[in-house]
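The structure under discussion is supplied below as C-alpha coordinates; questions concerning it will follow.
Chains shown are a subset, placed as in the full complex.
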Amino acid sequence: MQQGLDITLFGMGIVFTFLLLLVICTTVMSRVMTRFFPEAEPAAAPSPASAGQSTVGNARLRKIIEEAIKQHRNRPK
Amino acid sequence: MENLANLWLSSGANQMTIGQFSMMVVCLGLLFLAIRKNFEPLLLVPIGFGGILANIPGANLALPAVEAAMYSGDAGVLAQLSQALGLAGFESMESLKVALENAPAAAAERAAQVAADAGFSNGMLYNFYNVAIASGVAPLVIFMGVGAMTDFGPLLANPRTLFLGAAAQFGIFATVLGAVGMSAMGIMDFSIADAAAIGIIGGADGPTAIYVSSLLAPDLLGAIAVAAYSYMALVPLIQPPIMRALTTEQERRIEMVQLRHVSKSEKIVFPLVLLILVALFLPDAAPLLGMFCFGNLMRECGVVSRLSDTAQNALINITTIFLGLSVGSKLAADKFLDPKTLGILALGIVAFAIGTAAGVLMAKLLNMVSKNKVNPLIGSAGVSAVPMAARVSNKLGLEANPHNFLLMHAMGPNVAGVIGSAVAAGVMITMVRAMGG
(Lines give C-alpha, C1' and ligand atoms only; values in the text may rest on other atoms or scores of the structure.)
Protein backbone atom coordinates (compact mmCIF):
# COMPACT_ATOMS: atom_id res chain seq x y z
CA MET A 1 0.00 0.00 0.00
CA GLN A 2 2.85 2.30 0.93
CA GLN A 3 4.42 1.56 -2.44
CA GLY A 4 1.18 2.47 -4.21
CA LEU A 5 1.01 5.80 -2.37
CA ASP A 6 4.66 6.47 -3.16
CA ILE A 7 4.13 5.83 -6.83
CA THR A 8 1.03 8.00 -6.95
CA LEU A 9 2.51 10.96 -5.13
CA PHE A 10 6.00 10.96 -6.57
CA GLY A 11 4.75 9.85 -9.97
CA MET A 12 2.24 12.65 -10.31
CA GLY A 13 4.81 15.09 -8.95
CA ILE A 14 7.41 14.09 -11.47
CA VAL A 15 4.97 14.16 -14.38
CA PHE A 16 3.97 17.71 -13.42
CA THR A 17 7.53 18.82 -12.83
CA PHE A 18 8.66 17.37 -16.14
CA LEU A 19 5.83 18.96 -18.10
CA LEU A 20 6.39 22.25 -16.28
CA LEU A 21 9.99 22.12 -17.42
CA LEU A 22 8.77 21.33 -20.92
CA VAL A 23 6.38 24.31 -20.85
CA ILE A 24 9.23 26.59 -19.78
CA CYS A 25 11.70 25.25 -22.32
CA THR A 26 9.11 25.33 -25.09
CA THR A 27 8.15 28.90 -24.33
CA VAL A 28 11.77 30.00 -24.23
CA MET A 29 12.50 28.08 -27.42
CA SER A 30 9.53 29.68 -29.22
CA ARG A 31 10.64 33.16 -28.16
CA VAL A 32 14.20 32.50 -29.30
CA MET A 33 13.14 31.04 -32.62
CA THR A 34 10.65 33.83 -33.33
CA ARG A 35 13.18 36.51 -32.48
CA PHE A 36 16.35 35.11 -34.05
CA PHE A 37 15.03 32.93 -36.87
CA PRO A 38 11.87 34.72 -38.01
CA GLU A 39 10.10 33.09 -40.90
CA ALA A 40 10.18 34.99 -44.18
CA GLU A 41 6.39 35.32 -44.05
CA PRO A 42 3.89 32.64 -43.24
CA ALA A 43 2.92 31.54 -46.74
CA ALA A 44 -0.77 32.34 -47.14
CA ALA A 45 -1.74 29.01 -48.66
CA PRO A 46 0.19 26.05 -50.00
CA SER A 47 -1.08 26.41 -53.57
CA PRO A 48 -2.39 29.94 -54.13
CA ALA A 49 -2.70 29.51 -57.89
CA SER A 50 -5.09 26.64 -57.82
CA ALA A 51 -6.97 27.79 -54.72
CA GLY A 52 -8.62 30.87 -56.12
CA GLN A 53 -10.53 29.79 -59.15
CA SER A 54 -12.57 26.66 -58.94
CA THR A 55 -12.40 24.91 -55.63
CA VAL A 56 -15.53 22.92 -56.38
CA GLY A 57 -14.17 21.58 -59.62
CA ASN A 58 -10.92 20.82 -57.88
CA ALA A 59 -12.73 18.97 -55.16
CA ARG A 60 -14.48 16.85 -57.72
CA LEU A 61 -11.23 16.25 -59.58
CA ARG A 62 -9.52 15.31 -56.34
CA LYS A 63 -12.30 12.85 -55.58
CA ILE A 64 -11.93 11.22 -58.98
CA ILE A 65 -8.19 11.10 -58.52
CA GLU A 66 -8.46 9.60 -55.08
CA GLU A 67 -10.77 6.94 -56.39
CA ALA A 68 -8.41 6.27 -59.26
CA ILE A 69 -5.59 5.91 -56.80
CA LYS A 70 -7.64 3.58 -54.67
CA GLN A 71 -8.55 1.42 -57.63
CA HIS A 72 -4.98 1.53 -58.80
CA ARG A 73 -3.81 0.29 -55.43
CA ASN A 74 -6.44 -2.36 -55.03
CA ARG A 75 -6.10 -3.89 -58.44
CA PRO A 76 -4.82 -7.45 -58.28
CA LYS A 77 -1.55 -6.65 -59.98
CA MET B 1 -8.75 -46.76 -38.98
CA GLU B 2 -6.01 -45.94 -36.58
CA ASN B 3 -5.25 -42.93 -38.77
CA LEU B 4 -8.80 -41.75 -38.62
CA ALA B 5 -8.78 -42.10 -34.87
CA ASN B 6 -5.56 -40.12 -34.73
CA LEU B 7 -7.08 -37.37 -36.80
CA TRP B 8 -10.12 -37.23 -34.57
CA LEU B 9 -7.97 -37.23 -31.46
CA SER B 10 -5.88 -34.39 -32.82
CA SER B 11 -8.92 -32.44 -34.00
CA GLY B 12 -10.09 -29.36 -32.25
CA ALA B 13 -13.67 -30.46 -31.73
CA ASN B 14 -12.42 -33.26 -29.52
CA GLN B 15 -9.88 -31.29 -27.51
CA MET B 16 -11.61 -27.96 -27.09
CA THR B 17 -12.04 -26.77 -23.53
CA ILE B 18 -14.90 -24.60 -22.36
CA GLY B 19 -12.38 -21.81 -21.80
CA GLN B 20 -11.18 -21.94 -25.38
CA PHE B 21 -14.74 -21.95 -26.63
CA SER B 22 -15.62 -18.93 -24.48
CA MET B 23 -12.55 -17.05 -25.67
CA MET B 24 -13.51 -17.73 -29.29
CA VAL B 25 -16.90 -16.20 -28.60
CA VAL B 26 -15.25 -13.24 -26.88
CA CYS B 27 -12.93 -12.75 -29.87
CA LEU B 28 -15.82 -12.95 -32.32
CA GLY B 29 -17.44 -10.30 -30.16
CA LEU B 30 -14.33 -8.10 -30.48
CA LEU B 31 -14.42 -8.55 -34.25
CA PHE B 32 -18.09 -7.61 -34.29
CA LEU B 33 -17.40 -4.44 -32.29
CA ALA B 34 -14.45 -3.57 -34.52
CA ILE B 35 -16.21 -4.17 -37.83
CA ARG B 36 -19.79 -3.21 -37.09
CA LYS B 37 -19.29 -0.55 -34.40
CA ASN B 38 -15.95 0.75 -35.65
CA PHE B 39 -14.20 0.17 -32.31
CA GLU B 40 -10.52 0.95 -33.10
CA PRO B 41 -10.68 -1.56 -35.96
CA LEU B 42 -7.02 -1.17 -36.97
CA LEU B 43 -6.03 -2.90 -33.76
CA LEU B 44 -9.07 -4.86 -32.69
CA VAL B 45 -9.45 -6.75 -35.99
CA PRO B 46 -5.94 -8.24 -35.76
CA ILE B 47 -6.23 -8.72 -31.99
CA GLY B 48 -9.57 -10.48 -32.22
CA PHE B 49 -8.43 -12.67 -35.08
CA GLY B 50 -5.18 -13.48 -33.30
CA GLY B 51 -7.21 -14.40 -30.24
CA ILE B 52 -9.23 -16.95 -32.20
CA LEU B 53 -6.03 -18.45 -33.59
CA ALA B 54 -4.50 -18.61 -30.12
CA ASN B 55 -7.44 -20.64 -28.86
CA ILE B 56 -7.47 -23.30 -31.56
CA PRO B 57 -7.07 -26.49 -29.55
CA GLY B 58 -4.19 -28.70 -30.61
CA ALA B 59 -2.62 -26.09 -32.86
CA ASN B 60 -0.47 -24.60 -30.09
CA LEU B 61 -0.01 -21.44 -32.15
CA ALA B 62 0.64 -19.23 -29.14
CA LEU B 63 2.99 -21.59 -27.31
CA PRO B 64 6.78 -21.87 -27.30
CA ALA B 65 8.24 -25.26 -28.24
CA VAL B 66 8.84 -26.08 -24.58
CA GLU B 67 5.23 -25.63 -23.58
CA ALA B 68 4.02 -27.50 -26.66
CA ALA B 69 6.31 -30.35 -25.56
CA MET B 70 4.84 -30.17 -22.07
CA TYR B 71 1.27 -30.46 -23.30
CA SER B 72 1.76 -32.89 -26.18
CA GLY B 73 4.96 -34.75 -25.29
CA ASP B 74 5.11 -38.33 -24.06
CA ALA B 75 6.47 -39.53 -20.71
CA GLY B 76 10.06 -39.62 -21.99
CA VAL B 77 9.94 -36.00 -23.10
CA LEU B 78 8.41 -34.93 -19.80
CA ALA B 79 11.14 -36.71 -17.87
CA GLN B 80 13.85 -35.05 -19.95
CA LEU B 81 12.22 -31.65 -19.56
CA SER B 82 12.02 -32.09 -15.80
CA GLN B 83 15.68 -33.01 -15.71
CA ALA B 84 16.68 -30.07 -17.90
CA LEU B 85 14.83 -27.76 -15.54
CA GLY B 86 16.60 -29.14 -12.51
CA LEU B 87 13.82 -31.33 -11.11
CA ALA B 88 14.54 -34.85 -9.90
CA GLY B 89 11.92 -36.25 -12.28
CA PHE B 90 8.47 -35.54 -13.66
CA GLU B 91 5.99 -35.18 -10.82
CA SER B 92 3.12 -33.05 -12.02
CA MET B 93 2.37 -30.60 -14.82
CA GLU B 94 1.97 -27.90 -12.24
CA SER B 95 5.43 -28.32 -10.76
CA LEU B 96 6.94 -28.46 -14.25
CA LYS B 97 5.23 -25.19 -15.18
CA VAL B 98 6.50 -23.51 -12.04
CA ALA B 99 10.00 -24.80 -12.70
CA LEU B 100 9.86 -23.43 -16.25
CA GLU B 101 8.67 -20.03 -15.12
CA ASN B 102 11.44 -19.68 -12.57
CA ALA B 103 14.16 -21.33 -14.64
CA PRO B 104 17.40 -19.41 -15.04
CA ALA B 105 18.36 -18.67 -18.65
CA ALA B 106 20.73 -21.64 -18.94
CA ALA B 107 18.13 -24.15 -17.77
CA ALA B 108 15.48 -22.62 -20.01
CA GLU B 109 17.79 -23.12 -22.96
CA ARG B 110 18.44 -26.75 -22.06
CA ALA B 111 14.68 -27.29 -21.90
CA ALA B 112 14.28 -25.64 -25.30
CA GLN B 113 16.91 -28.00 -26.71
CA VAL B 114 15.02 -31.00 -25.32
CA ALA B 115 11.85 -29.75 -27.00
CA ALA B 116 13.66 -29.19 -30.29
CA ASP B 117 15.17 -32.68 -30.19
CA ALA B 118 11.68 -34.09 -29.61
CA GLY B 119 10.51 -32.35 -32.80
CA PHE B 120 8.53 -29.49 -31.29
CA SER B 121 8.79 -25.96 -32.59
CA ASN B 122 7.52 -22.56 -31.53
CA GLY B 123 3.98 -21.68 -32.55
CA MET B 124 3.49 -19.03 -35.23
CA LEU B 125 1.89 -16.49 -32.90
CA TYR B 126 4.54 -17.12 -30.25
CA ASN B 127 7.20 -16.22 -32.81
CA PHE B 128 5.30 -13.08 -33.78
CA TYR B 129 4.99 -12.12 -30.10
CA ASN B 130 8.67 -12.68 -29.47
CA VAL B 131 9.85 -10.65 -32.44
CA ALA B 132 7.26 -7.89 -32.24
CA ILE B 133 6.52 -7.36 -28.56
CA ALA B 134 8.96 -9.17 -26.29
CA SER B 135 11.79 -7.36 -28.10
CA GLY B 136 9.89 -4.09 -27.59
CA VAL B 137 10.24 -3.14 -31.23
CA ALA B 138 6.63 -3.07 -32.43
CA PRO B 139 5.21 -0.56 -29.94
CA LEU B 140 8.27 1.63 -30.48
CA VAL B 141 7.93 1.58 -34.27
CA ILE B 142 4.23 2.38 -33.99
CA PHE B 143 5.09 5.24 -31.65
CA MET B 144 7.57 6.51 -34.25
CA GLY B 145 4.79 6.41 -36.84
CA VAL B 146 2.43 8.22 -34.47
CA GLY B 147 5.14 10.84 -33.99
CA ALA B 148 5.37 11.23 -37.75
CA MET B 149 1.60 11.78 -37.89
CA THR B 150 1.46 14.27 -35.02
CA ASP B 151 1.28 18.00 -35.55
CA PHE B 152 2.54 19.82 -32.48
CA GLY B 153 1.41 23.19 -33.87
CA PRO B 154 -1.60 23.63 -31.55
CA LEU B 155 0.49 22.63 -28.55
CA LEU B 156 3.28 25.05 -29.45
CA ALA B 157 0.79 27.84 -29.96
CA ASN B 158 -0.49 27.32 -26.42
CA PRO B 159 2.08 25.45 -24.30
CA ARG B 160 -0.08 25.82 -21.17
CA THR B 161 -2.19 22.97 -22.48
CA LEU B 162 0.66 20.68 -21.48
CA PHE B 163 -0.66 21.03 -17.92
CA LEU B 164 -3.96 19.54 -19.08
CA GLY B 165 -2.04 16.60 -20.51
CA ALA B 166 -0.23 16.28 -17.19
CA ALA B 167 -3.36 16.43 -15.05
CA ALA B 168 -5.14 13.76 -17.08
CA GLN B 169 -2.40 11.34 -16.11
CA PHE B 170 -3.82 11.40 -12.60
CA GLY B 171 -6.09 8.62 -13.88
CA ILE B 172 -3.01 6.44 -14.27
CA PHE B 173 -1.72 6.96 -10.78
CA ALA B 174 -5.10 6.78 -9.08
CA THR B 175 -5.59 3.42 -10.76
CA VAL B 176 -2.26 2.16 -9.48
CA LEU B 177 -3.44 3.12 -6.03
CA GLY B 178 -6.73 1.35 -6.67
CA ALA B 179 -5.03 -1.84 -7.85
CA VAL B 180 -2.69 -1.86 -4.88
CA GLY B 181 -5.67 -1.18 -2.63
CA MET B 182 -7.65 -4.10 -4.08
CA SER B 183 -4.67 -6.34 -3.40
CA ALA B 184 -4.31 -4.99 0.13
CA MET B 185 -7.98 -5.75 0.74
CA GLY B 186 -7.47 -9.23 -0.66
CA ILE B 187 -9.97 -8.83 -3.54
CA MET B 188 -7.30 -9.29 -6.18
CA ASP B 189 -3.70 -10.33 -6.23
CA PHE B 190 -1.83 -7.68 -8.17
CA SER B 191 1.87 -7.12 -7.61
CA ILE B 192 3.15 -3.56 -7.71
CA ALA B 193 4.39 -4.20 -11.26
CA ASP B 194 0.95 -5.46 -12.28
CA ALA B 195 -0.65 -2.39 -10.74
CA ALA B 196 1.66 -0.07 -12.65
CA ALA B 197 0.93 -1.83 -15.94
CA ILE B 198 -2.82 -1.70 -15.34
CA GLY B 199 -2.66 1.97 -14.47
CA ILE B 200 -1.21 2.82 -17.88
CA ILE B 201 -4.58 1.89 -19.42
CA GLY B 202 -5.64 5.29 -18.10
CA GLY B 203 -3.06 6.84 -20.42
CA ALA B 204 -5.45 6.04 -23.29
CA ASP B 205 -2.52 5.27 -25.50
CA GLY B 206 -2.22 1.80 -26.98
CA PRO B 207 1.50 1.48 -27.81
CA THR B 208 2.50 2.93 -24.43
CA ALA B 209 0.25 0.48 -22.59
CA ILE B 210 1.59 -2.47 -24.58
CA TYR B 211 5.19 -1.38 -24.12
CA VAL B 212 4.86 -0.97 -20.37
CA SER B 213 3.00 -4.22 -19.81
CA SER B 214 5.44 -6.17 -21.99
CA LEU B 215 8.12 -5.00 -19.54
CA LEU B 216 6.28 -5.15 -16.23
CA ALA B 217 3.45 -7.66 -16.57
CA PRO B 218 3.60 -9.75 -19.77
CA ASP B 219 0.95 -12.13 -18.46
CA LEU B 220 -1.62 -9.35 -18.26
CA LEU B 221 -0.74 -7.88 -21.65
CA GLY B 222 -3.75 -9.33 -23.45
CA ALA B 223 -6.28 -7.96 -21.00
CA ILE B 224 -4.53 -4.60 -20.72
CA ALA B 225 -4.34 -4.09 -24.49
CA VAL B 226 -7.95 -5.10 -25.03
CA ALA B 227 -9.08 -2.81 -22.23
CA ALA B 228 -7.01 0.10 -23.51
CA TYR B 229 -8.25 -0.11 -27.09
CA SER B 230 -11.86 -0.85 -26.12
CA TYR B 231 -12.10 2.10 -23.78
CA MET B 232 -10.39 4.34 -26.32
CA ALA B 233 -13.18 3.40 -28.70
CA LEU B 234 -15.71 4.15 -25.97
CA VAL B 235 -14.37 7.66 -25.29
CA PRO B 236 -17.46 9.27 -26.93
CA LEU B 237 -19.63 7.42 -24.40
CA ILE B 238 -17.42 7.61 -21.30
CA GLN B 239 -16.35 11.24 -21.36
CA PRO B 240 -19.42 13.43 -22.04
CA PRO B 241 -21.35 12.76 -18.79
CA ILE B 242 -18.24 13.47 -16.73
CA MET B 243 -17.50 16.62 -18.70
CA ARG B 244 -21.06 17.89 -18.30
CA ALA B 245 -21.14 17.11 -14.59
CA LEU B 246 -17.99 19.07 -13.86
CA THR B 247 -18.67 22.20 -15.94
CA THR B 248 -21.35 24.87 -15.97
CA GLU B 249 -23.19 25.84 -19.14
CA GLN B 250 -21.39 29.18 -18.83
CA GLU B 251 -17.96 27.56 -18.84
CA ARG B 252 -18.78 25.31 -21.80
CA ARG B 253 -19.62 28.42 -23.83
CA ILE B 254 -16.20 30.01 -23.43
CA GLU B 255 -14.74 30.89 -26.81
CA MET B 256 -11.00 30.73 -27.08
CA VAL B 257 -8.73 33.18 -28.92
CA GLN B 258 -7.47 31.96 -32.26
CA LEU B 259 -4.17 30.10 -32.09
CA ARG B 260 -1.10 32.01 -33.21
CA HIS B 261 0.87 30.89 -36.24
CA VAL B 262 3.67 28.50 -35.33
CA SER B 263 6.80 28.65 -37.47
CA LYS B 264 8.41 25.67 -39.16
CA SER B 265 11.61 26.10 -37.14
CA GLU B 266 9.74 25.92 -33.84
CA LYS B 267 8.19 22.66 -34.99
CA ILE B 268 11.60 21.29 -35.95
CA VAL B 269 13.26 22.26 -32.69
CA PHE B 270 10.44 21.10 -30.39
CA PRO B 271 11.07 17.31 -30.68
CA LEU B 272 14.74 17.96 -29.97
CA VAL B 273 13.92 20.01 -26.87
CA LEU B 274 11.65 17.25 -25.64
CA LEU B 275 14.31 14.63 -26.38
CA ILE B 276 16.96 16.51 -24.46
CA LEU B 277 14.71 16.94 -21.44
CA VAL B 278 14.02 13.21 -21.51
CA ALA B 279 17.72 12.49 -21.81
CA LEU B 280 18.45 14.67 -18.82
CA PHE B 281 15.70 13.62 -16.48
CA LEU B 282 13.89 10.46 -17.52
CA PRO B 283 16.19 7.92 -19.20
CA ASP B 284 13.60 5.15 -18.76
CA ALA B 285 11.21 7.05 -21.01
CA ALA B 286 13.90 7.38 -23.67
CA PRO B 287 12.86 4.46 -25.91
CA LEU B 288 9.23 5.56 -26.15
CA LEU B 289 9.69 9.31 -26.32
CA GLY B 290 12.90 8.97 -28.32
CA MET B 291 11.15 7.11 -31.13
CA PHE B 292 8.19 9.46 -30.91
CA CYS B 293 10.42 12.53 -31.24
CA PHE B 294 12.35 10.86 -34.05
CA GLY B 295 9.13 10.30 -36.00
CA ASN B 296 8.09 13.88 -35.40
CA LEU B 297 11.47 15.27 -36.42
CA MET B 298 11.32 13.27 -39.66
CA ARG B 299 7.90 14.78 -40.30
CA GLU B 300 8.80 18.38 -39.59
CA CYS B 301 12.36 18.67 -40.86
CA GLY B 302 11.13 18.49 -44.45
CA VAL B 303 14.25 16.86 -45.89
CA VAL B 304 13.39 13.20 -45.34
CA SER B 305 9.81 13.03 -46.56
CA ARG B 306 10.52 9.60 -48.08
CA LEU B 307 11.26 8.22 -44.64
CA SER B 308 8.42 10.08 -42.99
CA ASP B 309 5.94 8.76 -45.58
CA THR B 310 7.13 5.23 -45.01
CA ALA B 311 6.98 5.59 -41.22
CA GLN B 312 3.37 6.78 -41.54
CA ASN B 313 2.30 4.14 -44.01
CA ALA B 314 4.01 0.88 -44.98
CA LEU B 315 6.04 0.55 -41.81
CA ILE B 316 3.32 1.36 -39.30
CA ASN B 317 0.82 -0.81 -41.17
CA ILE B 318 3.11 -3.82 -41.27
CA THR B 319 3.92 -3.38 -37.61
CA THR B 320 0.27 -2.99 -36.69
CA ILE B 321 -0.63 -6.29 -38.35
CA PHE B 322 1.98 -8.22 -36.39
CA LEU B 323 1.45 -6.28 -33.17
CA GLY B 324 -2.25 -7.05 -33.30
CA LEU B 325 -1.78 -10.76 -33.95
CA SER B 326 0.84 -10.88 -31.19
CA VAL B 327 -1.45 -9.23 -28.67
CA GLY B 328 -4.08 -11.74 -29.76
CA SER B 329 -1.71 -14.53 -28.78
CA LYS B 330 -2.14 -13.37 -25.20
CA LEU B 331 -5.87 -14.01 -25.37
CA ALA B 332 -5.31 -17.75 -24.93
CA ALA B 333 -7.92 -19.02 -22.51
CA ASP B 334 -5.58 -20.26 -19.79
CA LYS B 335 -4.07 -16.81 -19.41
CA PHE B 336 -6.98 -14.51 -20.18
CA LEU B 337 -9.79 -16.25 -18.29
CA ASP B 338 -8.70 -15.18 -14.86
CA PRO B 339 -10.42 -13.07 -12.22
CA LYS B 340 -7.59 -10.56 -12.77
CA THR B 341 -9.01 -9.77 -16.20
CA LEU B 342 -12.26 -8.56 -14.64
CA GLY B 343 -10.26 -6.49 -12.19
CA ILE B 344 -8.32 -4.98 -15.08
CA LEU B 345 -11.46 -4.14 -17.02
CA ALA B 346 -13.03 -2.50 -13.97
CA LEU B 347 -9.90 -0.54 -13.04
CA GLY B 348 -9.38 0.54 -16.64
CA ILE B 349 -12.68 2.33 -16.96
CA VAL B 350 -12.16 4.00 -13.59
CA ALA B 351 -8.78 5.19 -14.84
CA PHE B 352 -10.38 6.74 -17.93
CA ALA B 353 -13.04 8.46 -15.85
CA ILE B 354 -10.59 9.88 -13.32
CA GLY B 355 -8.24 11.04 -16.06
CA THR B 356 -11.08 12.85 -17.82
CA ALA B 357 -12.19 14.51 -14.63
CA ALA B 358 -8.68 15.56 -13.67
CA GLY B 359 -8.17 17.15 -17.08
CA VAL B 360 -11.39 19.15 -16.84
CA LEU B 361 -10.68 20.28 -13.28
CA MET B 362 -7.14 21.32 -14.23
CA ALA B 363 -8.57 23.50 -16.98
CA LYS B 364 -10.82 25.19 -14.43
CA LEU B 365 -7.83 25.71 -12.15
CA LEU B 366 -5.87 27.27 -15.02
CA ASN B 367 -8.76 29.69 -15.56
CA MET B 368 -8.45 30.86 -11.96
CA VAL B 369 -4.82 31.88 -12.31
CA SER B 370 -4.73 33.21 -15.86
CA LYS B 371 -6.56 35.87 -17.81
CA ASN B 372 -6.63 34.04 -21.17
CA LYS B 373 -9.52 31.71 -20.39
CA VAL B 374 -9.53 28.17 -21.65
CA ASN B 375 -12.74 26.27 -22.23
CA PRO B 376 -12.65 23.47 -19.63
CA LEU B 377 -14.09 21.06 -22.20
CA ILE B 378 -10.65 20.76 -23.78
CA GLY B 379 -9.27 19.41 -20.50
CA SER B 380 -10.77 16.00 -21.12
CA ALA B 381 -8.73 15.72 -24.33
CA GLY B 382 -5.66 15.46 -22.10
CA VAL B 383 -6.15 11.71 -21.73
CA SER B 384 -4.88 11.41 -25.33
CA ALA B 385 -6.99 8.92 -27.38
CA VAL B 386 -6.00 11.08 -30.38
CA PRO B 387 -8.08 12.41 -32.10
CA MET B 388 -11.27 10.97 -30.64
CA ALA B 389 -11.06 12.87 -27.33
CA ALA B 390 -10.48 16.18 -29.12
CA ARG B 391 -13.52 15.53 -31.27
CA VAL B 392 -15.60 14.90 -28.17
CA SER B 393 -14.47 18.25 -26.74
CA ASN B 394 -15.42 19.92 -30.00
CA LYS B 395 -18.84 18.29 -30.09
CA LEU B 396 -19.75 19.34 -26.57
CA GLY B 397 -18.47 22.82 -27.28
CA LEU B 398 -20.72 23.13 -30.32
CA GLU B 399 -23.70 21.93 -28.30
CA ALA B 400 -23.23 24.75 -25.83
CA ASN B 401 -22.34 27.41 -28.39
CA PRO B 402 -22.82 26.77 -32.11
CA HIS B 403 -19.94 29.11 -33.01
CA ASN B 404 -17.45 27.49 -30.72
CA PHE B 405 -15.01 25.37 -32.66
CA LEU B 406 -12.75 23.77 -30.07
CA LEU B 407 -11.14 21.09 -32.25
CA MET B 408 -7.82 22.83 -32.81
CA HIS B 409 -7.64 24.03 -29.22
CA ALA B 410 -8.30 20.51 -27.98
CA MET B 411 -5.53 19.07 -30.16
CA GLY B 412 -3.01 20.78 -27.85
CA PRO B 413 -3.95 18.86 -24.68
CA ASN B 414 -4.64 15.81 -26.85
CA VAL B 415 -1.04 15.48 -28.04
CA ALA B 416 0.17 16.67 -24.63
CA GLY B 417 -1.61 13.61 -23.26
CA VAL B 418 0.52 11.38 -25.46
CA ILE B 419 3.66 12.95 -24.04
CA GLY B 420 2.21 12.86 -20.55
CA SER B 421 1.45 9.16 -20.57
CA ALA B 422 4.85 8.31 -22.04
CA VAL B 423 6.44 10.34 -19.23
CA ALA B 424 4.25 8.57 -16.69
CA ALA B 425 5.32 5.25 -18.24
CA GLY B 426 8.97 6.18 -17.78
CA VAL B 427 8.40 7.19 -14.17
CA MET B 428 6.52 3.98 -13.49
CA ILE B 429 9.21 1.75 -14.99
CA THR B 430 11.92 3.51 -12.99
CA MET B 431 10.04 3.34 -9.71
CA VAL B 432 8.86 -0.24 -10.05
CA ARG B 433 12.38 -1.37 -10.89
CA ALA B 434 13.75 0.50 -7.89
CA MET B 435 11.18 -1.32 -5.75
CA GLY B 436 12.51 -4.58 -7.13
CA GLY B 437 9.23 -5.29 -8.95
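Think of it as A and B in the order they're written, each chain with its own count starting at 1.
As a working rule, contacts are C-beta pairs under 8 Å (C-beta built on N, C-alpha and C of every residue); 3 or more make two chains touch, one makes a residue touch a chain.
Quick caveat, the model's predicted, so the values are computed rather than measured.
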Notebook entry, point to check: Full complex composition, in terms of the labels displayed?
Noted result: A x3, B x3
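Here, only the chains that are shown with their structure count from here on.
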Margin query: Centroid of subunit A to centroid of subunit B, CA atoms only: how many Å?
Written below: 23
Margin query: For the complex, give me every residue of subunit A touching subunit B.
Written below: 1, 3-8, 10-12, 14-16, 18-23, 25-27, 29-30, 33-34, 37-39, 42
Next item on the list: Using the touch rule from the top, collect the residues of subunit B that touch subunit A in their complex.
Entry: 156, 159-160, 162-163, 165-166, 169-170, 172-174, 176-177, 179-181, 184, 192, 195-196, 261-266, 269-270, 273-274, 277, 281-282, 416, 419-420, 423-424, 427-428, 431-432, 435
